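All protein chains but one are shown at their positions in the complex.
On to chain A.
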Amino acid sequence: MNVATSPPDCLIVHGHIFTSRLLVGTGHYADLEQTRAAIEASGAEVVTFAVRRSNLGQDAAQPNLLEVIPPERYTLLPNTAGCYTAEDAVRTCLLARELLDGHDLVKLEVLGDPRTLYPDIGETLKAAERLVREGFQVMVYTSDDPLAARKLEDLGCVAIMPLGAPIGSGLGIRNPYNIGLIVENARVPVIVDAGVGTPSDATFAMELGCAGVLMNTAIAKARDPLLMAAAMRKAVQAGREGYLAGRMPRRSLGDASSPLGGLFY
């Protein structure tokens, strides 16, 4: 069976079905047109955004982010970026649900330290529990700790999103063994969120068995964001197919690919 005849390999998050395993953010772009074009080039179907105070002096004619990522076309994923307490994260999600007319899929992130932007797991657990109780479908940003991942899954989170490295660092997958353990233990999709800097980082995450990769800065801060978006699309797909294909066994010594018989010298 080849790829063309096999059943479609979809990412399924709590019943939402996606053909793309690349999820993208909307920060750091030069303007909304670049945001729109990069998202389109990435092929992403899930797009995350932040919630902030409206500028009261704003010109009403100024375009709005939701106009370039229309909810009819994309699955919008409001996030709680910038929250340092469970309470603020829950408030943000409640406002996001109102903003999107009852949409309840959210990306929870509760930070613990402004320098590393590492998640505060205690507050994340508290927020996750409340949000699940309030009927939200919670995709949760977490550390690469397999125990934290398990607890968040047990609370009812619909996707576990461990960091590969600190947010915006572009350092890649710093602890592949832990990411592998989280994937092995999880019954919900594991999506690497944060840390990916290059297409090879994204491929590596997928080769580890992750269900997807969420990224923002790696695309938006590339010299050519549109080209990088297209590269990431292929990288995630390549990593997924490589994972499904199953890698060759590792050997410590050489093993000739050409037959040793029939030599004429």
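One rule holds for everything that comes next: a residue touches a chain if its C-beta (ideal position, glycine included) is under 8 Å from a C-beta of that chain, and two chains touch if they have at least 3 such contacts; residues count from 1.
Quick note on the criterion: contacts and distances are computed from a predicted model.
Of "Sulfur carrier protein ThiS", "ABC transporter ATP-binding protein", "NADH-quinone oxidoreductase subunit H" or "Circadian clock protein KaiB", only "Sulfur carrier protein ThiS" is the UniProt protein name of the chain excluded from the display. Checked against the full complex, the candidates A:A41, A:A165 or A:M215 give a single residue touching the omitted chain, namely A:M215.
Only one of the listed residues, A:L11, A:A41 or A:I167, touches the absent chain: A:I167. Only one of A:H14, A:H28 or A:K234 touches the chain withheld from this view, namely A:H28.
Although one chain is not drawn, the whole complex shows that of A:A37, A:L94, A:V132 or A:L171 it is A:L94 that touches it.
By the touch criterion stated above, the residues of chain A touching the omitted chain are 24-29, 35, 48-54, 56, 58, 60, 64-66, 76, 78-79, 81-82, 91, 94-99, 101, 167-168, 194, 214-217.
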